[in-house]
Each structure stands twice: as structure tokens, then as C-alpha cells.
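Note that one protein chain of the assembly has been removed; the remaining protein chains are unaltered in position.
And now, chain A:
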Amino acid sequence: MKLARDTWLIFQRQIQLLLRNPVWVFVGVFQPVMYLLLFAPLLKPALNAPTQAAAYKIFVPGLLVLLAIFGGLFQGFGLIAELRAGVIERSRVTPVSRLALLLGRSLRDVISLIAQAVIITLLALLFDLRVFIGYLLLAYLMLALIALMTSAVSYGVALKVKSEDALAPLMNTVAQPVLLLSGILLPLTFAPGWLQGVAKWNPFSWAVDGTRALFAGDLSNDRVWQGLSIIAVLAVAGVVWAARQFARSVR
């Protein structure tokens, strides 16, 4: 009860500040739209897809997972600014739930990610992408869990390193192999055996496969529940770890 109230308070404040500066919507949508317009047309011949729509069915879910990973991983920057302004310290002397300090922020990230995802999906509809709404909602659940995990981890790391200069290279170093090993841009079915073997250890590759299966309308594909479960477990672990960082000394 207290957790829910505190989380809502933090979330409300964060959303209010976000809406006060709506440039993020433009920035957040601009890049993926560029991928959609300038990169996706290459995919039909490259993937040997029968139609443009089929190519989008493979590419759009990957793009959305990419957004969820990156959108989350770089949220730590905002927290470092708050840390510097003393806002976190001010919250920590109140009896507010430490978990709420994290969840309120991560929830904002999840909501803003879903908003982006909806815009991208709507645009993709113009390119003849068709997805059953129930499967789409499941795919959004996957995205929400990914964003929850990556943003929590990013906050936790931000509280540990406390400096933008350290956070940027750290997050880039983590994000790049994760990105390449998840088959986001091109499916890993084209990859040589050893690469596929390595990718199996990347949880995001399971998430991407699951999301693609959902977009393809293949709910019975094991990757759907496997991806969802793996990401859900990791999200819980990430949240627990990051909330502990909020409870610890921050300076």
C-alpha cells in the first residue's frame, strides 16, 4: 500500500517533468523512424522476404527490442543529474520506500517506451504490417519487462559510478555486444554455428526471437514463453539489485 502510494508519487513527478519537455517524443521517435524508412527497404531483398510486409514482420519487433534496451540503459544519466542536484539525498532522508524511488522512475521509462513503441507500430501499419492485437499486447509486455530491467540496471550502475563520464562508455560497452548478439538487425538464422552458440547465452536474443514469433502470430512457439520468463526473472533481479543501491549511501 505504502509502496504503491510512494511509487505513484515518484512516477507522477517524473511524468510531469517529462511532459514539460516534450522534445523527447521527437528525439525518441526520430531515430527508429529513420531505421524504418531508410534501412528497412533493404531488407526485402536481403532477407529474401516474399513481400515488404514480411520483411517488416521480422524487422519491426527487433527495432522495438532495440529501443527498449537502449532507452532503458541510458536512463541513468538523468539520475546522475538528480544525484548532483541533491534531489535523491533529499528523498532519502524521508521515510519514502527505497524501492519506490526506483520503481517510480523505471515505470516512467516503461510508459515512455510503450508510447514510442505504439507510434512506431502505427507507422509500420502504413507499410502493410499486420499483427493480431492480442499478440501485439504480449509483445508490448515483453518490451515493458526489457525496459524495466535495463532502466533499473542503468539506475543501479549510475548510483555506483556517480559520473556521466564513467556511465557512457560502460553502457556502450555493454550494449554493443548485446545488440550484435541478439539478432536485432538481422536474424541470427544467417549466423555461423559458433555465433549462434554464443548468442544462446544472450537473454535478449531469446527476447527478440519471442517478440518476432508474436509478430508472426506464432503463439505456440516456445521462444515466446521462454523469452518472457527469462526477461521477467532478469527484470526482478535487476529491480531488487538497483533498489538496494537506492537504500545504500549515495554520494
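Criterion: a residue touches a chain if its C-beta (ideal position, glycine included) is under 8 Å from a C-beta of that chain, and two chains touch if they have at least 3 such contacts; residues count from 1.
Convention: contacts and distances are computed from a predicted model.
**Student:** The complex lacks one chain in this depiction; which UniProt name from "ATP-binding cassette domain-containing protein", "Threonine Serine Exporter", "Protein-glutamate O-methyltransferase CheR" or "Acetyl-CoA acetyltransferase" does that chain carry?
**Tutor:** Its record in UniProt gives the absent chain the protein name "ATP-binding cassette domain-containing protein".
**Student:** May I ask which residue of A:N48, A:T94 or A:S220 touches the chain that does not appear here?
**Tutor:** Selected residue, touching the omitted chain: A:T94.
**Student:** Taking the entire complex into account, which one of A:L9, A:L136 or A:A216 touches the absent chain?
**Tutor:** Of the candidates A:L9, A:L136 or A:A216, A:L9 is in touch with the missing chain.
**Student:** Which of A:P22, A:P50 or A:G86 sits in contact with the chain that's absent?
**Tutor:** Once the missing chain is taken into account, the touching residue is A:G86.
**Student:** For chain A, which residues reach the chain that was dropped from this view?
**Tutor:** Considering the whole complex, chain A reaches the absent chain at 2, 6, 9, 13, 16-17, 20-21, 82, 84-87, 89-96, 249-251.
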